[in-house]
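Below are the structure tokens for one structure; questions will follow.
Yeah, one chain of the complex is gone here, protein chain that is, but the others are all in their spots.
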Amino acid sequence: MFTDVAGEERQMITIRFDGRELSVPAGISVAAALLGCDITTMRTTPQSGAARAAYCMMGICFDCLMVIDGEANQQACMVEVRDGMTVAPQQGAPEIMVTEVPS
Amino acid sequence: MKRRYDVVVIGAGPAGMAAATTLADAGADGLSVLVLDEQAMPGGQIYRSIERPGTGPDVLGDEYADGFDLVRALRAAAVDYVPGAAVWQLSGGNEDAHVPRCEVGVSVDGCAHLIGADAVIIATGAQERPFPIPGWTLPGVMTAGAAQIMLKSSCLAADGAIFAGTGPLLYLVVAQYVKAGVRVRALLDTTPRAQYRGAAWLLPQAWRAGDHLKRGLAYLKQIKAAGVQHVKNVTDLRIDATSDDMKTVTYRTTKTGGTMEAAQVFLHQGVAPNVNLSRAAGLEHAWDAWQHCWMVVTDAWGASSVDGIHVAGDGGRVAGAVAAIAKGRLAALDVLDRLDRIDHATHDRLAAAPQRDIKTELMVRPFLDILFAPPAAFRVPQDDDTVVCRCEEITAGQIRAAVADGCVGPNQLKAFCRAGMGPCQGRQCALTVTEIIATETDRDPHDVGDYRRRPPIKPLRLSELAELHAETGYSEDNH
Partner (left out) sequence: MRAEVAIIGGGMFGAALAYGLRRDGRDVVLVDQGDVAHRAARGNFGLVWVQSKGVNSPAYAAWTRRSADLWADFAAELTDLTGIDPHHHRPGGLEPCLTEHEFETRKTMLETLRGHSNGAFEFEMLDARAARDLIPGFGQEVIGASYSPQDGHAGPLNLLRALHAGYRKLGGQAITDAQVDSITPTADGFMLSSRGHDPVNAERIIIAAGLGNKKLAAMVGIDAPIEPLKGQIMVTEKVSPFLTYPLSGVRQTAEGGVLLGGSHEDVGFQDDSSAPVMAAIADRARRVFPFLANARIVRSWAAIRPMAPDGLPIYDQSATLPGAFVVSGHSGVTLAAVHATVMAPAIAAGHLPPDVAPLNAGRFHE
């Protein structure tokens, strides 16, 4: 359980995770936001389907790869939360055909 | 952001900020400096989120407060500071008069650029060493540095966590937790008793050098005063998942053993230079037998084996923040000298204080290196089932089998079992792989070598590279 130790009141925003709405502090990373909501699995590995979550929180372990706003393989610890953002766990090797082709 | 600068500084931690401000302040007018920072705001890891602290220096400690001056100086300096910039390529030593000596490939806001420079200072800092024990890949197991990042950047702390390992950063984070009033389940300390004895003769000189040891002792006192269970001489560790989120940590010490439960486990056994960029740029490295990791070979000013590229701070060799600041200043002064943008008198005058600082810092480093050397059993996993390459899920046993099959080095190992081929590109497994192969073949790690690193050293979208094609216009027909 991660608890909030900020001295002061924090501005909260809403993100969607796996169909649920989560209220999280603005200005933090997606990984931190999910850990703060006790979400423990961020992805499953392509090889064995093992559950993984953030390990280093600084962009060098690539264990926090998630699908953010429809785009796969994003490091959740390097992306800041935004109001209305959708986040989904990345299961195995992500689908590439369903991604919207940018115009 | 322009496409051409006199100097590019990569990294905005202590070394990068010191280098950039020295370049701007001491360099002749008109010197163009670009600072590329992967983070959203300056500070690197040690001063992370310092411009927006939710937890003040009273929790995070004086060292954190030291960063304020540097960040303010950077913001005031005549440099182009670009946050959110991921450097994916670096080359130097270009001799062709028509191209800049150095080229930096960087991605900002999803757009890739190639930037030319006469000089580049790599100040990308260190990363935590891998800590390959059974269960280290489980959700809920993170590094102590991650715990600190959560605290600094998100003001979140894990209640009832278990900390394990060795090294100053570990004690610092536990002390910060204690000061923030967060319950710590236990500190499982892998520092071997013999290393206290081994380091003792260096204690007098280390004690005289700055505040490190006094601060360190103060952390340990705070930890003790808070009643945190401090288990010493841990020789064996494993983590197993039990129920949904809980983990059981099983440990053995020289005298006893036991188990304990927690939702979060934080591991740490020292830091090592993050060599992916320096390797990809072709810089010469050497195996540091004191710190059991690779370091960049440089002269006293940070000049590397590649013309035009300097390295400053923990990205070259781990020596702490104060040394990093000093090395950043010296690298900047040397760059200015080579570019003929500073007079000798000023150069020598400004070099004096950083040179003194480095001397002082280096008086404490050997003590710390010996005392907190990560034990061999935790660098080279004995249990064959321990995952070594996290990305590709390759175990120690598979690596040893490859060596038995004739594999002689890390690059061959990739062909044998894909170790090192995942997205982290060896950051979490290279040191372990080199030492496993060294142990199995009875060779020195320096001879065994390291993974070859290649650009992009951070992943790059295909579209970004494709857009770059319009700029570079390369065609096989005109080459």
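Going by the order they are written in, the chains are A and B; count residues from 1 in each one.
Keep in mind that, in the parts below, contacts are C-beta pairs under 8 Å (C-beta built on N, C-alpha and C of every residue); 3 or more make two chains touch, one makes a residue touch a chain.
Not measured: the values here are computed from a predicted model.
Participant: Of the listed residues B:229, B:259, B:382 or B:463, which contacts the missing chain in the full complex?
Facilitator: With B:229, B:259, B:382 or B:463 as choices, the missing chain is touched by B:463.
Participant: Determine which one of B:360, B:412 or B:439 touches the chain that has been left out.
Facilitator: Final answer for the missing-chain contact: B:412.
Participant: Given the contact definition stated above, which residue among B:67, B:105 or B:130 touches the chain not shown here?
Facilitator: B:105
Participant: Would you write out the residues of chain B that touch the absent chain, in ascending order?
Facilitator: Touching the chain left out of view, chain B contributes residues 89, 91, 103, 105, 114, 282, 405-406, 408-412, 414-416, 418, 421-423, 425, 449, 452, 454-456, 459-463, 465-466, 468-476, 479.
Participant: Please give every residue of chain A in contact with the chain that is not shown.
Facilitator: 46, 71-73, 92-97, 99, 101-102
Just so it is clear, only the chains that are shown with their structure count from here on.
Participant: Applying the document's contact rule, which stretches of chain B touch chain A when the two form their complex?
Facilitator: 38, 40, 45, 52, 54-56, 59, 127-128, 137-143, 145-146, 149-151, 153-160, 180-182, 244-245, 263-264, 274, 390-393, 422-424, 427-428, 458-459, 463
Participant: Along chain A, where are the residues that touch chain B in the complex?
Facilitator: Residues of chain A touching chain B: 1-8, 10, 25, 27-29, 32-33, 35-36, 38, 40-42, 45, 47-48, 50-63, 65, 73, 80, 102.
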